[in-house]
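Next up is a structure, given as structure tokens.
Apart from one protein chain that is not included, each protein chain of the complex appears where it belongs.
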Amino acid sequence: MSDDPGRTREALDRVAARLLDASVYERVGIAVGSTGLALLIGLVVVAAAGHNPLLFAQQLVVGSVGSTGAFTRTLRFTTLFILAGVAVAVAFRAGVFNIGVQGQLVVGGIACVLSILWLAPFVPNGPVGGAGLTLVGLFAAVVAGGLYAALPGVLKAYYGANEIITTIMLNFIAIGIVGWAVDGPLRPDDARSVRTEYLPEGVGLPSLVFSDPNFSILGLGLALAVVGVVAVGMTRTSFGYDMVTSGYQASAATFSGVDPQRTIVATMTLSGMVAGLVGAVFAIMIQGYFIDPSGIGTYGFDAIAVSLLAANNPVGVVPASLLFGALESSGSHVQIHSDVPVQLIDGIVGIVVLFVAAPELFRMLAKRTGLGGEKR
Amino acid sequence: LGDENGGGGGDQVAIISSDAGFGDNAFNDNALEGLEEAADEFDLEVTQVEETETAEFAARQEDLAEDGSYDLIVMVGYQHYEGLAEHSETYPDQYWMLINDHVEGADNVSGWIEMNNEMSFLAGVAAATLTQEEIEHDDSATDPDEAVVGFAGGEDIDLINAFEESYIEGVEWVDDGVDVLTGYGGSFSDSEALNDVATSQFDDGADIVWHAAAAAGAGAFAAAQDNDRFAMGVDSDQSVADDQYADVILGSAIKALDEATYQVTEAVVEDDWDSVSGEQNLSIEEEEGIDFVVGQEFEGELPDSLEENIEEAKEAYVAGEVDLTCGPTGC
Amino acid sequence: MTADAPPAVRLEEITKTFGDVVANDAVDFRLERESIHALLGENGSGKTTLMNVLYGLYEQDAGTIHVDGEPRSFDSPQDAMAAGIGMIHQHFQLVEPMTVLQNVVLGHEPIDGGLVDEDAAREEIEALCNRYGFDVDDHLETPVEELDLGTRQRVEIVKSLYRGADTLILDEPTAVLTPQEVEGLLDLLEELRASGRSLIFISHKLEEVLAAADRITVLRDGHAVDTVAAADTSRQELARMMVGREVSFERPAREAVPGEPVLETEELSIVGDRGLERVSEIDLTVRAHEILGIAGVQGNGQTELIEALTGHRVPDEGRVHLRGEEITDVGRRQRLEAGIAAIPEDRNAEGLVQEYDLVKNALLGNQTVPPYANDGWLDWSAVETHAEEIIEEFDVHPPDPTARAGSLSGGNQQKFIVGREIGHDPDVLIAAHPTRGVDVGSLEFIHDRLLELREEGLGIVLISSKLDELRALADRIVVMYEGAFIDEVDPIETSDAELGLLMAGQRLEEEAERETGDRSTLGETRPEPDAEATVDRRSGGDRER
Partner (left out) sequence: MSLATGASRRRLRLGGLALLAAVALAAVLVVQFDVPLERILTVGFLNRTLMLASPIALAAVGGLYAEKSGVFNIGLEGFMIFGAITAAATLSLVGASSQLHVWLAIVVAVGVSLVLTAGYAVLLIRYKADQIVAGLAVWFIGLGFAPFLASLLWGTVRSPGLASMNRYSVPYLSELPVVGSILFNQSPLVVLTLAVVIAAWVVLYRTRYGYWVQAAGENPTALDTAGIDVNRVRYATVLFSGAMAGLGGAVLLAHAGTFIGTGDTMVDGRGWIAIVAYLFGNYNPIGAALAALLFGGLEGLQVQFQTVDIAVSGRLMGLLPYVGVIVVLTVWGKTRMPSSVGEPYESEE
């Protein structure tokens, strides 16, 4: 990196300029269009089912940002979606379809909790010990998530096993094995529920700014920091260029000296590391112990939608996560205050993804309606 | 209590499902049924919250408590315990009802422990009794010469293992010589998998299969119909709830959850919380807390040995002569 | 040719535009019956477009098509086929895992009781083959992917004939053939003409055109410049018509003498992906100030040899040295950094990332090389400067660093790649088919640059299927056959015919025997087709859209 600030600045400007070319507007347009259209369809379904769509729309808003509680809840989901979304984006960008973020976050989460529980007896109580354990837990999660994702990476790179299928299978396997362990060997005798031991006092992220015990602004900060690191890494480093180029055109990347197999494994590992972090944040910030993973939200799957909505751009993942966080958050409110079956929200999310997959549709629509000018 | 939130006609109560969700025709629906009955009776409004992610249980409890408009919040399933242990303190003025567990020292919680082990024990007694009898109904029949019964579980987890173990102990209490075939479908939603488990057991000689698989249990009933054998229901009288299969449901091992939710709601409405506060039990010892009921198409058709054995088993249990290995939620 | 019969095809004022690009601008074209008519023109001059219009793939914006004197309009190739027009595309339109028979009948399957009647099809194809002396019927049950390129092309021709084509269009049919196969093809064309068919063929190779065609139409920038009789014109004249200026075919004088060896291999052997030995015991030496040409029919191990030199493949035996240092196990990246540049065989798939702009493409291969990268951090401004330099020096059009690589024409893409690869002072350049599909103007430019680089001291390995290119550039030519260097020849002393024989595995003394051989057995004496080449073509982006 150049240490002349002027040059650095100039270079950054150029990067920004390239990122923000017309196609970025187009992508934003597509994202907004997809979401809008999907919500519209959702509202039509609500109306067709005999409920008041306006009321439903209002409840979506109130349930996500209508009160401090709702807003904190939205941010809590957003934090998880950002991390999981970045995990997906890293892989998709590099042309590797990691559908296994859910399994990797489960493995990361349990590794986090176990490492903390194992080490806790050797660490002094108190804030310093707690912080140390927290760091250990995050580290363990990153390592475990990375390793668990490296496996399908290796299978793809060296054995040609389709990663879409293997990662889906590994999701089932992670959830099954961890579920079995949490219900059996890892379950303390006095536990009423299916869970591990509680994390020791002092482990966790302090509740600053918001009083919600299950949300810490530090968690959100961590997620945003990961976004920053990944975004810079992708655009400003050789490794990032190798990865992204492999995603665009593997043959050209290979010819330019990129080792395709190693890149696939590295990509999966990196993606899994971030996914592992999701599990750690879930365990440390929200749960305080680990539960049967079949009871954990499907952040890893929803993250696919998040990432796609963001066109697999790590920075774009942030607004997309806010949207998904809000939708997820409003689910609770809708449940309580509306008769509309809450599964509708999952369906709407699916439609968003479907539309995001078909940018051409929106180009066509834009052309028909004369919006968005002459693109393409 | 609750007079100040006068909106929307009558007072409000809420219920949060277990991770199996409503629509299981068993556990959750049974609890809901009692609540709705009470709601009719006392002009209440019931808010159903279906939450299938256990990780979100605590948050749902908080959402409802924070809202402040619910006179009673009912939670189905012991997985709610962790969250409630905290929230019963944070919201001391909120009345809570927990099904399947109780919170020590929290007198705003009415904690109902349902003795699943006792219920399973009775199911075992019934199955072992009936397999040796000659029963014919529509196309189905038992094979009285062979004494084999089946157990078909949903997920292979500690909770259901306790059902299995207690069922076997019930069978053995009647007759050591009765074989019990067991199997798990691996899911509470995959009825086809449970169908396969039950059919495999019917093939291997079982003439009665009892399921503990929530919604997927329908697969066991369908299997009984296809194989001209019998099945038994769980939690509530499933010959009523699942009347499509009434012709093969000999009976159901039940727990009076609906009674319990009704009773607690009534206590709230009549300002008599103390009567339900703290640990409550749904057990054989309580009047009709745990029981075995004959299926609606089989009333009066089953041999007297069934009622005799069930009554005898209950008495033996109350007298402390039966020692079950497993507790209500695990071994 | 009967004087009063209408021409087989007459195109009148055909205009076809793509957005702002006028691919064909009021083109007139007349194909006489029973004649061979060549279409000549630079890349992008509109040849393929014109033929696609005739074949019903494109609809013209203006103009009319007459077939046998009747005005026709074709909405689809099916219409064109019904009118007796067949087209053999530059990139074969064959379904590789399907058999030859299935490929030939595709879209015109004889049906018996709802099922495809393969027996009926077989009879008909055999009859066709016997009539023209094709060997295709020997392979009817063979999947196309197991055939060599020459046979595939004959399958394409049989396919058209099977569909009843009277007029055959062949788009750059000779691009992938050996000289002997080219000769065979041209003979076949004459036979087809003799049987009453009319043929159009497109080529960039002036000699071929002059040898085979009755008439030649030259296109430039979408205009038909002129139509001339082959007998009345010359290479020089044709080139001038194509490019619009004089083109030199002179070989510039060599100044520097070869220096120290820079790249050497020692008994290099490679077992290919299918377990066959692809390269056997090759000793190769390239010196500074030297261009070493490698001639050979595609699929004789060149691809594997190139990979071993560039660092994309570890040889099974033998060693590779760079300036005396062993680099056998060194991967592509370090070799790049050590000064081995390479122009890829397949520019669409390997040379450029089609979706990237030219700036991002300028980094390709340089992503660990200072000044573009320092300790893993990229310096985009340096890359951008580099891109601008390449564009300027190599006259890349459009001169816009933010243009998407995929939007450039083939020649411009190639110039950009050459510029990038020699941009950071390599010691060695492995140039694989550096002018494949490139028009005469760009070709001249690239040739000049390669010669300049040789003067500057580079050691260049030039792999090409074009003999004239090898003869124009190389200081020495080695001929590769079945994985081995079977001979080394002097580019000036050796004739095309001699080189061609060597490439077919015949040592020069065997020539006499060879002369009596039957042409139709040519395909069988060929080595097995190269598995990788097949894969590359499939995955590559250069498929005709």
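Per-chain numbering from 1; labels A, B and C assigned in written order.
Convention: a residue touches a chain if its C-beta (ideal position, glycine included) is under 8 Å from a C-beta of that chain, and two chains touch if they have at least 3 such contacts.
This one's a predicted model, so the numbers in the text were calculated from it and none came from an experiment.
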> Which of the displayed chains are touched by the chain that has been omitted?
Replying inline: A, B, C
> Who touches the missing chain here, A:Val24, A:Ala161, A:Ile217 or A:Val315?
Replying inline: A:Ala161
>> For the chain left out of this view, which of B:Val174, B:Ala222 or B:Leu282 touches it?
In response: B:Ala222
> What is the set of chain C residues that contact the non-displayed chain in the whole complex?
Replying inline: 52, 55, 57-59, 76-78, 81, 87, 89, 93-99, 102-103, 105-109, 111, 114-116, 141, 143, 538-539, 543-545
> Residues of chain B in contact with the chain that isn't shown?
Replying inline: 20-25, 29, 50, 52, 153, 155-157, 181-184, 186-193, 195-197, 199-201, 203-204, 215-216, 218-219, 221-222, 225-226, 242-245
>> Could you pull out which residues of chain A are in touch with the chain that's been left out?
In response: 45, 49, 97, 99, 155, 159-162, 164-166, 168-170, 172-173, 176-177, 179-180, 183, 294, 301, 304-305, 308, 341, 343-351, 353-354, 356-358, 360-361, 364
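One rule holds in what follows: only the chains that are shown with their structure count from here on.
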> Which chain pair racks up the highest number of C-beta contacts?
Replying inline: A-C
> Can you name the chain whose C-alpha mean lies closest to the mean of all the C-alpha atoms?
Replying inline: A
> Distance-wise, how many Å sit between the C-alpha centres of chain A and chain C, to the nearest whole number?
Replying inline: 47
> If you average the CA atoms of chain A and of chain B, how far apart do the two points sit, in angstrom?
Replying inline: 38
> Going by the touch rule set out above, which residues of chain C reach two or more other chains?
Replying inline: none
> Which chain A residues sit where two or more other chains touch them?
Replying inline: none
> Can you list the chain A residues touching chain B in their complex?
Replying inline: 69, 73, 179, 183-184, 187, 192-195, 214, 282, 286-287, 289, 291-292, 294-297, 332-333, 335-336, 342
> Contact residues on chain C for chain A in the complex?
Replying inline: 311-312, 331-333, 335-336, 342, 344, 346, 349-357, 359, 363-365, 367-368, 373-374, 376-381, 384, 402, 536, 539-540
> Can you list the residues on chain B that touch chain A in the complex?
Replying inline: 14, 19, 47-56, 58-60, 62-64, 66-67, 78-79, 81-82, 101, 157-158, 329
